[in-house]
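For this view, one protein chain was removed and the others were kept in their places.
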Amino acid sequence: MSVADAPRTDASGRGAAFSGASGGGELTVVEPLIFERSHAGRRAVRFPAASDEARRMGEGQPEVPSSVLRREPPRLPEVSELEMLRHFNRLAHLNQAIDLNFYPLGSCTMKYNPKVNEWAARLPGLAESHPLDPEKLGQGSLELMWLLAELLKEISGFAAVSLQPAAGAHGELTGMLIARAFHRANGEGDQRTKVLVPDSAHGTNPATATMVGYETVTIRSNERGGIDLEALRGALGPDVAALMITNPSTLGIFEDQIDEVIAAVKAAGAIAYMDGANLNAILGRFRPGEAGFDVMHFNLHKTFSTPHGGGGPGAGPIGVSQRLEPFLPAPIPVLAEGDAAEVMRQALAGRSTPGARFALDDDRPDSIGKVRSWYGNFGMFVRAYTYIRSNGDSGLRTISEDAVLAANYLRVRLHDAYDLPYDRLSKHEVVFSGRRQKREHGVTTLDIAKAILDYGIHPPTIYFPLIVEEAMMVEPTETESLETLDRFVDVMLQIASRAADDPGSIKAAPVTTPVGRLDEAAAARRPDLGYRFGADVAAAPAGSLSGPAGETPTP
Amino acid sequence: MTYSPHTDADRSAMLDAIGVGSVDELFEDIPAAVRASAWDIPSPLTEQEVRAELSRLAGRNRIPEVSFLGAGVYRHLVPSVVAEVIGRPEFATAYTPYQPEVSQGTLQSIYEFQSLVCELTGMEVATASHYDGATATAEAALMACRLTRRNRVAISAGVSPDTRRVLETYCSGPGIEVVTVPIDLAEGGTGTTRPQDAAVVLGEDVACLVAAQPNFYGQLEPMRELAEVAHAASAQLVAVVEPTSLALLEPPGAYGADIVAAEGQPLGIPASFGGPYVGLMAARMASVRQMPGRLVGATRDGVGRRGYVLTLQAREQHIRREKAASNICTNQALMALAATAYLCAVGPEGLREVAERSVIQARHLAGALEAAGLATRRFSGPYFAEVTMRVPNAAHRHAAMAEQGIVAGHLTERSEPMLHDTLLLATTELTTDADIERLVGALRDSA
Partner (left out) sequence: MSYPDDLAYSREHEWVRADGTRATIGITSFAADELGDIVFVELPEVGAALSQFATFGVVESVKAVSDLYAPVSGAVVEINEALRDTPELLNSDPFGEGWLARIELADRSELDALLDAAAYAEATA
């Protein structure tokens, strides 16, 4: 496909589906709220009535007292099934997604989510399994969790894995609670109060440190984009609980002194935490546990392709070294009876092992406790296990090789058109700067991102990491073809030349999306966070909303 | 099996453009001392093979023919249209709506979710979602600590044991002390939190009282009185609710709850061995700047089109970093969409039918067991759609019935030693009269 010489008239490729958006006055509504489609008396799903027998049998039971009953039913939308489905289908059309187009959102690893994973997660035997089902009835779920944990251990080089955390940031919280439990067990709980975090880190790292009661100390990066080893050594001491370091970093760079970093942290008696957000670049090349890290979280929704769902569910299992194993969250799926090597061998051959019994080990006295209900986002485990087995040894290696290849390819193809503050080998992503376009043409990175939208491509992550001015963080992933990468290059080159020749057209972008740039300042100054029913309805919430009611006119 | 599109020729072309001779050169920045040794990962599988493996594991589970298991996770009908909506790739394969112009589908659906949660709970503002009900409850308690600048949390023993464990872990982070308010566990007692017991605990340094309606044992708590006791101590009431019950029960906003947390699983989400689910959180607008997690707000574009954006982001980790209200980033957006689609599909009448039918069957079940002389209610006073029954030799019979594919609810002694020989039995609209007959028969046979 040749690059669009000019933006298409409709980036979604769906013609004029939304040109007839309804609405009067100054407010135009692209798709009404479901509440605005509601008509009293309409409905979709019905449920069978209770039998007379059922009512009669309950007659002697205590009544639910009228004092605890609500006076008005909740004003849920009243719509037919077709109206409801069309509403959500229309909303779906307003989204960009991996399954539609290129989505190089840096640090998020927006790779293809294979459909066989979805097939597996919907198998009734797995989807309908209740977390409290008697152990005997849940052997398949427990075996799957055990197998996944074993494979994650092998991939990462850690001694033990907990699948419980629900997302990457949740894995960070779990890991740091474990770090603190370790120091407390060693009598150093009161003494170690600081967590070191490089200045290129995700905001979740310092926010996590605070949630665990630690003080964050920021470590600067060196001129090559890596952690400044001297600054690190200077900050390490008997008051430091841990270093949280993202590797490869948010600059897409492998910390090429990582061995010395780990050694320094451990020599100071601190815990070496690796944020594994970017594991997609290093499968089969670097195993953090083997390299000496104490703890790392995986993002199953990144590296192991579980769909991002518009912002979750994710899954953030953690791997830990032997010395941290006692502190893992409980419970942990274990092989209670049977030989682990034999069970693994049989499972890899597609067979169940007679006599093997899986169980949940909740007898863990040193555990930090539970970090979420039940055992984790099990549906994500099914997908990740399916993905790891599908790819296997060679596939996992290929993932990282092709992801790194693609990022480096974009780096060299675009490095004349955009500034590249850290021009080194890339891992999963490459971070450009739009500072030249801003300085020379008054076109900001935000403008460039909005211009990219008009080509039907999701923009990179922008303004992060914070240490890069006007940052654009591009993560192409391994699943994009060379033609797609080339088209992205062409689009970016065209935008760079438009920024020089016709900056006004970039500042006016996007022009093909369902809505244009939205007034975020107004949204934050006078928050409108939910539909306001007519104020005359009796069941309206008590108390007055801050901000004028009815700010958003409704047709 | 690989999902890579690249041919060898593609790879060569890219290597040439980069100016390196091999892929290995792209990994030379990994220090030699820490490069990975060989790993033992199995060979790839084709789709046919991987399906066989997953079918094997699914087949190793045995889905009960009849189940009265609830205890926080409930089997409800998931309407087909809900599965259709969340299966749409435009929702499933998008991410956090950082670019609102191409994420209006996700953003508007979250705005609708927030609106629905507010309407169900009678509160003024709801977040875009949390990991699950337990973490939403824990975050609600931490939020109450920020709002009141106090550092102790009181929680009723009527809140699910799983949730209490999670709350304790979260509170251990910043060093917040958790005090448990007992419930009336006496034989024939109410099984609920006594306001006077809560009052004893609620001193000047307690930020909130956390209580569940209905509580873990299905019993209906005196929420209005608990709110009064909490407010008398200038503490907040965190109400933990079951969302389908709100078709019938008074919304927490009406009885004085300051923060509401809920497990959203009953709203169209399969049990799936414990997740993914969705946590709901709602509060008063005055507290919005202390709320954790994402919020979507309505605004407009330059030509007056209504649109939705992530808003009040300065509360969040990516801006406030170590001073953020929480570290939460990725949440459970697709599960929130499932809950949204569910509530739209069932509507007010459908949700009422679900709740009413569940309550009728719980009463049916308790009445049938009592009439057969097999069990007695462990607590007095009203319960909702789950009932705690005293059953002699419960553990043994529970196990024996499981062998026949009947799960006779939750064996409460697993989490509360005081409640031995006791089963917590849940019913939903899916519970048929025949299921109840089957349970009564099996319980009789297992005596």
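Per-chain numbering from 1; labels A and B assigned in written order.
Operating definition for what follows: contacts are C-beta pairs under 8 Å (C-beta built on N, C-alpha and C of every residue); 3 or more make two chains touch, one makes a residue touch a chain.
Remember, it's a predicted structure, so these values are computed and weren't measured experimentally.
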Filtering B:R224, B:R320 or B:R414 for touch with the omitted chain leaves B:R320
Quick one: say which of A:A49, A:A185 or A:A521 touches the chain that got left out.
-> A:A521
Where A:W119, A:Y463 or A:F533 are the choices, the one touching the absent chain is A:Y463
Listed in rising order, the chain A residues that touch the chain left out are 463, 520-521, 524-526
Residues on chain B facing the left-out chain by the touch rule are 289, 313-314, 319-320, 323
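By our rule, only the chains that are shown with their structure count from here on.
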Here the gap between chain A and chain B, centre to centre from mean Cα coordinates and rounded to Å, is 19
